[in-house]
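For this view, one protein chain was removed and the others were kept in their places.
Labels run A and B following the written order; every chain starts at residue 1.
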Amino acid sequence: MSSSPALALPFDETRRRGGIMSRVLSSDLPRSKALTVILLGILLLLAATPFLFSGSQPVSTAAKICVFIVLVASYDLLLGYSGIVSFAHTMFFGIGGYGIAIALERLGATWGSVLIGLAAALALSAFLAVAIGLLSLRVRAIFFSMITLAVASAAAVLASQLSNVTGGEDGLSFQLPQALRPAFRLLSEPVFGTAVNGRLLAYYLVFFVSLLVFLGLLRIVNSPFGRVLQAIRENEFRAEALGYRVVAYRTAASVISALAATIAGALMALWLRYNGPDTTLSFSIMIDILLMVVIGGMGTMYGAVIGAALFVLAQSYLQVLMGAGSAALAGIPLLPNLIHPDRWLLWLGALFIISVYAFPGGIVGRLRQARQ
Amino acid sequence: MTEPLLHLRDVHTHIGPYHILHGVDLAIPQGELTVLLGRNGAGKTTTLRTIMGLWQASSGQIRFDGRDITAASTPDIARSGIAYVPEAMGIFTDLTVRENIVLAARSGPVDKARLDWMLGLFPALKRFWNLPAGNLSGGQKQMLAIARAISEPRRLLLIDEPTKGLAPVMVRSMIEAFKALKAAGETILLVEQNFHAASALGDNVAVMDDGRIVHSGRMSELVADKTLQQRLLGLSLDAHQ
């Protein structure tokens, strides 16, 4: 991608130094008042969701947002920071999910199983990421996306074929370790009217692990390693001429991103107590990730937060609105079809195309520009 | 004095962020052969590509035959009668020798007299007529590239280092071919590092360094003036050896 002003610059003079906040965020501050407010809002809402809303739907939505923030941020490391388009990201997401699901189903509902499943999944993801990297070493760079697409679809087929291990199309349901089950009570009394049970613990497990991984990714993109990735994205040949081993850096980025996606998949499975092709492996999730990262803002990390939050909320609530609109327009040809709740992807797709053309920095890029 | 066929005035060219040509002034008179000399990286290829519209000049003016072609598209520039033989020759290796020439003669079939003349200049091509051009040797590819340029009447030939990497025998036959082209009245802008070939062929000479023309004049004057030669060609040949 050519240098576009909206993308984060490798060396940003406006960046302030010092302060705990700055250190936690690896000196990569939001750099826009509106953005800061929105990000803080999302953080606080996610942190407090179980206490603010009743019912299971809001908490589930919040958990999904947390998981997708990690998933999308890790994809941004590839797409936005390294200029690599991979379609295998859901494969790693799926590996994480299946790792947990298979381990907990086979080895029993213990923390040990969780660890074993996660470790095995991470190892497999790392291995596959390196293998894809090495295979694409031999071919032209533009084949990379196509190869990842092929590999990911093979993985999806494999998962549905090996039904005695993966549960096939039906997926796997499993028991969580004792402490994460709804029946488990940490405190006997509710806090602020919310029962402190295993479900709540599971939510905060998802929340804090997501937060940690996100901050870790933020650290990585702002490290010297991340700067090299961006230099490669801007001008591969010059980076090569400066002595950086482009392939090694890109493969390393693929591996890191794959590992983070695997963790996201594990969290997703833990939260749902289920894993199947539709929750982690399907190509439509890959499309969702693309939409989130581009609309949120490529190469900004914070775009992942905004993109994921917006998208998951839209998925859960916008469709209701569209349904109302569609019903109101009944009788007119085609129009009700276009705003039918199932057609929301049509509009997101259009927004996506416009984003790529008109504001490649996405929402975050817009907000930062508006500040100036 | 009549207006030159091709005239570059203060042409600047940027490639991406890099400023490569820093104000090139160059006049190519009708019916003569002008040699463009200069050490590696001086900007000779960039000058030819800018004339062809393959790089866009960022400022300055290029006039060809009384017409401003600075902003014209490459196909339009080619259609106005300029043929280009790039440094890498641009042979279509998957096509046969014949097909390469068929494509180059855009306005229709090559007439027989021209074909015979062309193949008289480069007899080797005749032998490989129906062979994929990728099978030709480097020297034969160069011949094909030049044959393509003259496959129909042109106003101006831009030829980038035709003797590069050729054996001495080949260089000699290339020089003969260029003499024949001169005799046929072609106007040629020739980039040439080989001073022997350049001095044998050039009517005029221009020397480039660092994106500018640092000397231009008659070739005979340069050949006669040893100190000038020393100053310019020391510079010209340094990097070459």
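By definition in this document, a contact is a pair of C-beta atoms (placed from the backbone, for glycine too) under 8 Å apart; a residue touches a chain by one contact, two chains touch by 3 or more.
Heads up, the rule we're going with is that contacts and distances are computed from a predicted model.
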item: Protein name (UniProt record) of the chain left out of view, among "Branched-chain amino acid ABC transporter permease", "Cytochrome b561", "O-sialoglycoprotein metallo-endopeptidase" or "Formate dehydrogenase beta subunit"; value: "Branched-chain amino acid ABC transporter permease"
item: Touch with the omitted chain, as defined above, among A:Val37, A:Leu107, A:Ala154 or A:Ala370; value: A:Ala154
item: Absent-chain contact - pick from A:Leu135, A:Ala231 or A:Leu329; value: A:Leu135
item: Residue of A:Leu52, A:Val85, A:Val246 or A:Leu313 in touch with the missing chain, whole complex considered; value: A:Val85
item: Which residue of B:Leu119, B:Ala200 or B:Leu228 touches the chain not shown here; value: B:Leu119
item: For chain B, residues in touch with the removed chain; value: 52, 54, 73-75, 78-79, 84, 86, 90, 92-95, 98-99, 101-106, 108-110, 112, 115-116, 119, 126-132, 134-135, 148
item: Residue numbers in chain A that touch the chain omitted from display; value: 1-2, 79, 83, 85, 135, 138-143, 145-147, 149-151, 153-154, 157-158, 161-162, 283, 287, 290-291, 294, 334, 337-338, 340, 342-343, 345-346, 348-350, 352-353, 356-357, 360
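What we mean here is this: only the chains that are shown with their structure count from here on.
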item: Centre distance in Å when chain A and chain B are each reduced to the mean of their C-alpha atoms; value: 55
